[in-house]
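Just one protein chain is left out here, and the rest sit where they should.
Let's turn to subunit A:
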Amino acid sequence: SQKLYLKIFSKLTVYTTLVGLLNARNYNFGGEFVEAMIRQLKETLKNNFYNEAVYLVRFLSDLVNCHVIAAPSMVAMFENFISVTQEEDVPQVRLDWFVYVVLSCLPWVGKELYEKKDVEMDRLLSQIEGYLKRRVKTHVPMLQVWTAEKPHPQEEYLDCLWAQIQKLKKDRWQERHILRPYIAFDSVLCEALQHNLPPFTPPGHMPDAQYPMPRVIFRMFDYTDAPEGPVMPGSHSVERFVIEENLHCIIKTHWRERKTCAAQLLSYPGKNKIPLNYHIVEVIFGELFQLPSPPHIDVMYTSLLIELCKLQPGSLPQVLAQATEMLYMRLDTMNTSCMDRFINWFAHHLSNFQFRWSWDDWADCLTVDLDKPKPKFVKEVLEKSMRLSYHQRIVDIVPATFSALIPADPIFTFKYEDETASSLPGYPTSVTVSNAIKNRASNEEILAILKEVPNPNQEDDDDEGEAFNPLKIDVFLQTLLHLAAKSFSHSFSALGKFHEILKTLTESDEGKLHILKVVYDVWRNHPQMIAVLVDKMVRTQIVDCAAVANWLFSQDMAHEFTRLFIWEILHSTIRKMNKHVQKIQKELEEAKEKLEKQQNKRRDSGDDEDMEKNSEDEEGQLEEQIERLQEKVESAQSEQKNLFLVIFQRFIMLLTEHLVRCETGSVDISTPWYKNCIERLQQVFLMHHVTIQQYMGTLENLLFTAELDHHILAVYQQFCALQL
């Protein structure tokens, strides 16, 4: 089990020492153990558990240090791994993995292997170097947290590891960070008989194999950042690699229990020789900002950082504040998806500490356009902070100079508020409908009232008033939502009560689009309410997912296009669509299983005629159900594909328009709007890559063709490169 490997890995060298001692006592034990590990390794690779397999190989390599495994046989295994880089027509991520495994074992066992087999190791390293030189790195820009190379380059993970191993080699494999208990037992262990690893042929590539995605190494601190105390190991030192590996492992092991996790991180062995708080904060933010997505749910990191602050109140909060400051300073080049997470983290964190922050330190954000990253960030943080508190609180916590960044008071905007609106065409009906609802009129009565609303779209009366009538929708929904404005529950209740009417009004696509427009009109100061209402309307099928996408990309919403709530709604909508498809697929699978069981039962039931008949009936029913579900799945998948097509199409249209306009006007394309838009396109790919994979063919044929502007096509190509 994965958890066992993690538990073992955090004390790897302790366990390998134990095995070494046992092997010294009992040669057969050692042999059996190694054989069992090799079997386990084969299984693990077969089942696509690549991260676990890394721990297994490292364990094996450390067994060389404990005199359980003979060094030459380990070198031979590594040679087999590296020979995979000669394979053709396989995904690059496969080759990457084998190279990564070998390199990542060298901090533990490089010295020993070089002492015994330096010629072979040199050859190995030069083969690795050759591979690293020729491998394609199109994917890297898509995974970088910042677009700038300064102050810290964000290296592709293999490049960084290679540099670290090069340096280690230059230092003659002297590695002083890893704790090695076996050194204390050397006199016993060196007497032991070693085993040879059986020849290990790496399993071949299977089409359904899922290799780990490439990564970029997140760095935000260096030796200049820790003001006193021990110095941070350099970015290309092997110590940095080992520390980061161990800290990631601790988080991976204990993320479910935040107090334990925090305690384990803070009691890292050897912590007195390194600026541990800086490493911890860097590793945590590295995970939080990881692209495509963090290894664990975002809120885990917030609660973990709070625990760490509690356990080290004298030092960790200062490091965290320093980190926040640094992240703020570099907002101009920060990837939009990462900025989203930074916003959410910071607001949630502040809400646990009475929103205490030195806002004046960030007064520079007031001196630039509000659409620039820094003021935008502050604005979004204040909006999120308001959601966790209330409007006046936000007014109170920021200096008066920040007033332009304070969110709007989240109140309802009612067009038909009072007599001042009496000249509006919908006003009389609004009053009538409002009274009708208060007097608990039936749906029929209300529909009758609404029939009287003139249709601004038509000159002549249409026969039954069934055509799309935007004014009708406007009057009814504004009035209803106004009556229900008190809370989420009130509004949900209203949507539920008048579900029939709403469905009637939104039968057409235009109707669906218009209802979303009205929701925005009345609640434009309360984006949180807009989001939950849209969610409810999708779930109750008043609008469909494509309508939401079209609405978000519509001209009416262009002025809100860079606001965070727009993208939260879009991604939430995509997720609902995905979950819907998965749900029906699951139902189909279950029905198929039921049928199979039923058929087996019949086969085994013998010759009872009555049973036979009942069974046949049941099977018939199940087969019908399966057919229906099959159709449902196909229809859902078609809707899903269409949703992505709509979204990508809209992105392409908007981006192309901008690029053409800039080109003809000889203007720089890199406006804040453009950076936001192109990174939002990236974000759609990254956040939903599993689902989008299924539709790559269609996307390539219909949308991401060679005729596309190369800026847009580059995003698509980078995405494809992630899988290769």
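The working rule: a residue touches a chain if its C-beta (ideal position, glycine included) is under 8 Å from a C-beta of that chain, and two chains touch if they have at least 3 such contacts; residues count from 1.
Keep this in mind: contacts and distances are computed from a predicted model.
Trainee: One chain isn't displayed here; going by UniProt, is it "Proteasome subunit beta", "Nuclear cap-binding protein subunit 2", "glutathione transferase" or "Spermatogenesis-defective protein 39 homolog"?
Mentor: Not shown, but named in UniProt as "Nuclear cap-binding protein subunit 2".
Trainee: Of A:77, A:238, A:284 or A:300, which residue touches the hidden chain?
Mentor: The missing chain is touched by A:300.
Trainee: Pick from A:240, A:258 or A:512: which residue touches the chain that isn't shown?
Mentor: Per the contact definition at the top, the residue touching the missing chain is A:258.
Trainee: Looking at A:51, A:127, A:504 or A:528, which residue reaches the missing chain?
Mentor: Missing-chain contact among the listed residues: A:528.
Trainee: From the listed residues A:388, A:448 or A:558, report the one that touches the chain absent from this view.
Mentor: A:388
Trainee: List the residues of subunit A that touch the chain left out of this view.
Mentor: Within subunit A, the residues touching the omitted chain are 1, 3-4, 7, 11, 13-14, 17-19, 21-22, 25-26, 29, 32-33, 36, 179, 181, 183-185, 256-258, 260, 263, 266-267, 269, 297-300, 302-303, 306, 309-314, 316-317, 320-321, 344, 348-349, 351-354, 356, 384, 387-390, 487-489, 492, 528-529, 532, 535, 572.
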